[in-house]
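First the structure, in the form of structure tokens, and then the observations on it.
One protein chain omitted, others in place.
What follows is chain A.
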Amino acid sequence: MSTPSVATTSRWRALTHHNLFWPVAVLIALLLVNVPFTPDFFAIKMTDGHLYGSLVSIVLFGSPLILVAVGMTLVIATGGIDLSVGAVVAITGALTCSYISDQADQNALAGVFLAMGIGLVAAVVCGLWNGFLVARMGIQPIIATLIIMVAGRGVAQLITDGQIITINSEPYKLIGGGYWLTLPFSIFVVAAVVAVTVALTRRTALGLLVESVGGNAEASRLVGIRSRRIKIMVYMFCALCAGIAGLMISSNTSAADGNNAGLWIELDAILAVVIGGTSLLGGRFSIGGTVVGALVIQTLTTTIYTIGVPTQTNLVFKAVVVIIVCLLQSPKFRAKVFGANGPKGLRRAAAPAPATPAADAAPKMEVSR
């Protein structure tokens, strides 16, 4: 199928069929769009020992989204979905901030760590509840997680007594707004979480088990995988990620807002996962793709600000992107639009043989990233 004369085209084809190609291409295109409007878009300045620049701020502001989306990826890989992450973000922030604000010395490290621990435990308990409903009770994931999505914000407001709790704690400020080694500290948190997730899912069998549960939960159970336990674990992990994101958001603003913290973050996270090439049907996932997807969304938001499009069209833009990405992912749409006409159709008809192994190999190639 690939004679030596077309070696370069086949390499090109392998590149374009890599599962990260399109997300990365979109990300680069979006970044380049900014250049005509702000020529020093890629410039990174050193001020007061901190790095500043659009790229740094994209990663900084995108970090809660990346965290939530990474957790969401694993949930979606098992064929589920978690709508409650936004509420979990709010609960974690509310609990942590209300505990810190009760302390006599808000800068005491022990108090801050304890507060963060309390917040994260609450998040994991939410995840456990979701996992229990989905795996043990067999309730559809959308519905099961809808409960905390509805009730969770109420609980968060209950904790903060309906007010925005502001705190003044230097150590707590670090996680979402501080700097370490010239870079925003949250970048390190995100890098650590992503690294641990990739290591756990690609260096151990865990990733394979997650994918197999997503592919067919019943069959996985029959071959001896404890699919229920995997599902519960995945929801707990997702909630933990959301909890860390909640700490980050509340630390960045030094305040807990039960109503607005993490509002719509579940939708952005699902969008990031979809852009990253993880199928919503489950059974296959790409953490790298999700990170790129989350960066795409954050870059889109930044781009809308920098190129001077009125910010209120942000949502319309997002809607258009969702629609385009989903249509491109739909096999039926591709068949209808590209299927029957001209060379593109021919190439597609010829492509499947090399394309399928490439797609299969792709998730495993991720180990080396």
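In the analysis below, a contact is a pair of C-beta atoms (placed from the backbone, for glycine too) under 8 Å apart; a residue touches a chain by one contact, two chains touch by 3 or more; residues count from 1.
In this text, contacts and distances are computed from a predicted model.
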With one chain of the assembly withheld, which option in "Iron-sulfur cluster assembly scaffold protein IscU", "GntR family transcriptional regulator", "ABC transporter permease" or "Acyl-CoA dehydrogenase" matches that chain's UniProt protein name?
"ABC transporter permease"
Which listed residue (A:Ala43, A:Leu181, A:Ala219 or A:Val316) would be found touching the missing chain in the intact complex?
A:Val316
Going by the contact rule already stated, which one of A:Pro23, A:Gly93, A:Gly152 or A:Gly288 would touch the omitted chain in the full complex?
A:Gly152
Could you tell which one of A:Ala108, A:Ile164, A:Leu183 or A:Leu267 touches the chain left off the display?
A:Leu267
Name, in rising order, the residues on chain A that touch the hidden chain in the full complex.
81, 133, 137-140, 142-144, 146-155, 157-158, 161-162, 258, 267, 270-271, 274, 280, 310, 312-320, 322-323, 326-327, 329-333, 336
